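Here's a structure for you.
Up next, chain A:
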Amino acid sequence: MSEQYDPNIVAFLCNWCSYAGADLAGTSRTHYPANINIIRVMCSGRVNPLFIINALQQGADGVLVSGCHPGDCHYMEGNFYARRRFGLMKELLEYVGVDPKRFNMSWVSASEGSKWKDVVEDVVEKAKEAGPFEQFRRNKINW
Partner candidate 1 sequence: MVDLEKLKNVAKDTVSREDVKYLIGWRQGTYGFRVSPLFMTEPEDADKLIFSPLCVNNLATYLTLAEKLPVPRGAEPDTRKVALMVKGCDSRAVVQQLIEKGIERESVLVIGCPCQGVLDLEKVEEKFPGIHSPVDVQWGDDKFIINLPDGPQEVPREELLAKKCLNCRYPNPVMSDVMLWEEVEAWGNGEYADVKELEEKDSQARWSFWQDKFESCIRCYACRNACPMCYCEDCVLDRLNPQWIYRSNNISENTVFHLARAFHLVGRCIECGECERVCPMGLPLMTLNRKLVKEVRDKYDFEPGLDPESKPFQSSYRPDDQEDFIL
Partner candidate 2 sequence: MNDNLNPYKPEIVTVEDTWFETQGDRAIKTLKVVFDDEEKRESWEHRPGQCAMIGVLGVGESMISISCSPTEGKFLRFSVMRAGKVTQALHELEPGDKMTVRGPYGNSFPVDDWKGKKILTIGGGIGQAPLRPIIEYVKANRGDYEDLTMIYGSRTSADLCFKKEFEAMRERDDVNIHLSIDIEEEGWPHYVGFVPSLLMEVNPSPENTIAVTCGPPVMINFVLQNLKKLNFADEQIYTTLENRMKCGFGKCGRCNVGNLYVCKDGPVFSYATLKAVPEAFA
């Protein structure tokens, strides 16, 4: 991959833990790569698994879903559903040959600002290794 390549990552964060954790990273002025673009949802359980495929289709090089640690979900169970859905979505994507480095899920609590930074760095690093996503990106080449 070229040095220039700057991966583009779409992240879905639950409002109560991970989004708050990312906020904390901000208030603590923790620096991390700018490749991550956050979409706020109320709960990781809200993240429709088709969002993942859609994000890849619409130009993301990597996707991250992040929620509360098991047992800490603001809505009690949402992250358990998310875990099951994404575990399988990951298997599926991997199986058709999408680099597993592109899809990540994390538990980040509201107090884990520094973990958030680590996660972002990790995810960006992985996406860099995987290179630009082209396999089924929707773009004019396909028209």
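Just a few scattered comments:
Note that in this section a contact is a pair of C-beta atoms (placed from the backbone, for glycine too) under 8 Å apart; a residue touches a chain by one contact, two chains touch by 3 or more; residues count from 1.
On the choice of candidates, all candidates are chains of the complex that A comes from, given by their letters.
Model, not experiment: these values are computed from the prediction.
This complex places one of the candidates 1 or 2 in contact with chain A: number 1.
By the touch criterion stated above, chain A contacts candidate 1 in their complex at residues 49-50, 53-54, 57, 70-71, 77, 80-81, 83-100, 104-107, 119, 122-123, 135-139, 142-143.
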